Structures are given as C-alpha cells and as structure tokens.
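Below is a slice of the complex: some chains, not all, each in place.
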Amino acid sequence: MKKIKILLSAALMAAAAQVSAQYSSTPPEVSPMPMKPEMTEIWEPEVPVVTPGKKLGDAPSDAIILFDGSNLDQWVSSKDPSQPAPWTIVGDHMEVKPGSGDIKTKMKFGDCQLHLEFSAPDKVESVSQGRGNSGVFFQDRYELQVLDSYQNRTYRNGQAGSIYKDHAPLVNPMRDPLSWNVYDVVYTAPRFGTDGQVDYPARITVFLNGVLVQNNVSITGITEYIGLHMYPPAHGDDVIHLQDHGNKTQFRNIWIRPL
Amino acid sequence: MKKIKILLSAALMAAAAQVSAQYSSTPPEVSPMPMKPEMTEIWEPEVPVVTPGKKLGDAPSDAIILFDGSNLDQWVSSKDPSQPAPWTIVGDHMEVKPGSGDIKTKMKFGDCQLHLEFSAPDKVESVSQGRGNSGVFFQDRYELQVLDSYQNRTYRNGQAGSIYKDHAPLVNPMRDPLSWNVYDVVYTAPRFGTDGQVDYPARITVFLNGVLVQNNVSITGITEYIGLHMYPPAHGDDVIHLQDHGNKTQFRNIWIRPL
C-alpha cells in the first residue's frame, strides 16, 4: 500500500513543466530516425571461403570424405567396432553384405550437411519394406529411411525420404533400381538441457534426387520400429550408421560437412 | 553404371509372386492399425509435486525467494560484487538509490520463471524514458524494460513490457505510479553451439499485471542502447540484474523458479 497520495494528473502536468531537454515525449516525424546505409553493413568476421565441388554432388573443399569407392577406412562394424566394416566394395560403390550387420563411421558428428548416393539391389525381390531396405542413422539414433520406393507401395512414413515412422516425404522422386539416388541432407542435432532432457528437437532437411522431401522438420524422438518415438537422455555427437536390413543396397560418394 | 538389365515390371511381378508373408504391400483397411487407449498412456517418470502459492503471485514451494522485503541478502552491487547491494529497503519493498549503480543476484540463472513486482516513483517527474526507468536483465544481458508507462508516451520498443529496443509489448496494461505492477516471466536462455555461436536465440513470455505482453518472442541479441542487437559469444547461466537508471523505482516480492 502506497502512503503518498498525489493527484496524478496534476503531478503529470508538473512533470511536463519541469522536464529537461534530456527526454522527449513527442514522437519524431520520421520514426525511427533515418540511418545511413553503412549502419547496417556488417564486415567482421570475414566469411570463410570454401571451394565448391566441380559439379553438384561433388565434395567441396571442407568436406570429410566418408566413402569415395576406394576403401571402407572411415567405417567399422557396428557389432564389433574393433573390426573393419564387413560390407563389400564392388566397383565404385559399397554393398550391404546381408547378415554382416550395420556399419558405422569412426568419427562422430552432430550438425552436418551430408551427401550420400544409394541404389536398390539390381535384382528386385519382395515388396514394401522388403525391397532395398537400409537406413542412414544420424547420431546413431535418428533414421532417414533408405528403401527401394520406385513403384513400390509401403506405408508413407516408411518409404524412401521418410524420417522412419515419423515424417513421410513430401513427394516420391525415386529412380528405378538400376539407377543411383542422391540424398542431400542438412541435419541439426537435438539440444539438451543441463537436466538431460531435450530442449530443442533434432531437425532435418532432405533432398532426394534434388527434390525437397523434408523441409526442416522436427524429429520426434529416437527411431523405433514399434511404438512412440521419444527423446533419449542427453547425448553428444555420435556416429552415422548405415543399416544392414538384409538387402544388398548399394552406396557411393558419401561426404559430410560438420556445421 | 549398372550392368544388369532387367525388365522392371516383370521383375516386380516375379517379386510379388515370391513375396513371403513378412511384408504386405496392401494398405490395411484401417490405417494405422487401431491401438488400445493404454498404448498412448505414459506413466513414468512421475511428475514432481509443487505446492503452489496461497494466491496468485505468491511463491510456490520450489521457488527461490530473491526478495521478500526483509533484506537484500540475495543481491550485491554490480559495480563491486564484493559489496552489498546499495539500494534502500523501505517498508516491504526495495527502492533504487540513484547513483549507487545496478544490483545483481548472487546466484546465476538460465531458463527460469520469474515473478517480480515494481512501482514507479511516487513523485512523477520527467517524461518518456525519464520516468521510473529501470530494467530487469536476464543472464546479465537481455533486458525486460521497467518504466513508468502509465500515461507516458515513449517509443514503443522502449516502454514497460518491451524487450528493450527489440520487441514492443502487445498492449500497455500499466497501473498508475502509486500502484504496484506485476511481471510474470518465462525466460528461455539462448543455446550456443560448440563453435561459440548462438544456435537458438533466447525466448521470453511476459505477463504484465496478468495481461500477456510478450508471447514467446525470440530475443534478437544482447540489449544495446545504440545500434543493432547481436548475440555475444557463448555464455552460461548468469546473474539477474536490476538497473539504476537514476529513478527511485521500487521492487517487491521477487521469486524465481529455475526451469
């Protein structure tokens, strides 16, 4: 409860009379005061230069080459990380060796731009999820589905370009099993609070064969084949892994730019 | 370049013939398969219990009391943190001692719910920014303006309820200088990447006297009297400080809940 009682409007008039030049209550005619062009120029720090790839899809100068066809040195077995990646190199690409298990990068990543090309097995067998099934897991947990979705109906949130059982792709721009498909991905890792709970979910933008299929969608949680997706406790950067789902899916030209 | 040439539609028919029961390409009649209600019930972990304040505005059981009228023990001088807060306690409230400088909490905070009550000086002097000017700085950097905005025109992004020179309030629900105003704030700290740059800006929701004035707006950067607001390099939790802007602004009933 305030003790001093004043007549407010009188006080205001008094205030107006004694006001110094320091403050003005009259709005300027132009609002806000005009600037000069240079005032919204920001020069520092200089933006770092990167040499782009020769053509679209080629690795730029600051990319880490995860696979260029020559060897699997950047990968290990997911089952036993002390062992080399058990998949096969065929020509310029690698091929899943069914039953050998997933493979994963030696390096760990968080936010990144990833380029990866994949092709379904040349021999088309089975249907739906049985055809050319694999997957790219970001931070070892969040799956961008790999599937032969060319003329192959399955559930929309499980086809190529989907965040598996989370977000269906906007469109289906798949090529046939004898052609190569291209993923260009911008992945933003989830942020966790000091309490170990997720603060900001992971986000992902995906182009499949140059066509936008995911536009900065929020990933709901860790990928699960069964049940609701929820965030695991806080985790840091982690490996990218490629899934052995029993099909001879092929991969080539994989590079990544940590962001 | 793929070597094996197959007639795709033939291959698909063959595939359809040999498909096991494992995968179905026929969409189920109901999609997705019906669940049971219990499948979307999440029981663990139990939500922690908090005892609310007796009436709105009273501190709940998990709040840290920053000021209850009895002392300034939670505060120190901003100029010299080894010194006690130099402001004055008058009855149940504290009052800015003009010229003594800002005061700040001993504790540091990040995400939080803050309750704070303020009143303009009883004697109305000056106009615009000269009237009852003070401020609440979250993480020592981002200012929620405190001003006597009762019948006192100033720039819209500088009046009470504004994020100073960043976001004007939605409305102006100020009480007269002899009454107490109430801020209820939800502040979400900015998140920074490992490169020290801001990933997600700070966000703030503000009620002034129970009326929404900021709805989860993104704070553009560190508060500046002059020029563009930009994010400083990465920082952690930090003090809340109250500004000495030369006016005898009063504060009472300040409590905070780290989130």
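Going in written order, the chains are labelled A and B, and every chain counts its residues from 1.
Keep this in mind: contacts are C-beta pairs under 8 Å (C-beta built on N, C-alpha and C of every residue); 3 or more make two chains touch, one makes a residue touch a chain.
As the structure is a computational prediction, the values presented were derived from the model and not from experiment.
Undergrad: Copy number of the whole complex, given 2 identical chains are placed, is what?
TA: Full complex, one repeated sequence, 4 copies overall.
Please note the rule applied: only the chains that are shown with their structure count from here on.
Undergrad: What does chain B use to touch chain A in their complex?
TA: 2-6, 8, 11-12, 14-16, 18-20, 22-25, 27, 31-32, 39-40, 42, 110-111, 119, 122-131, 151-155, 176-179, 191, 193-194, 199-200, 227-228
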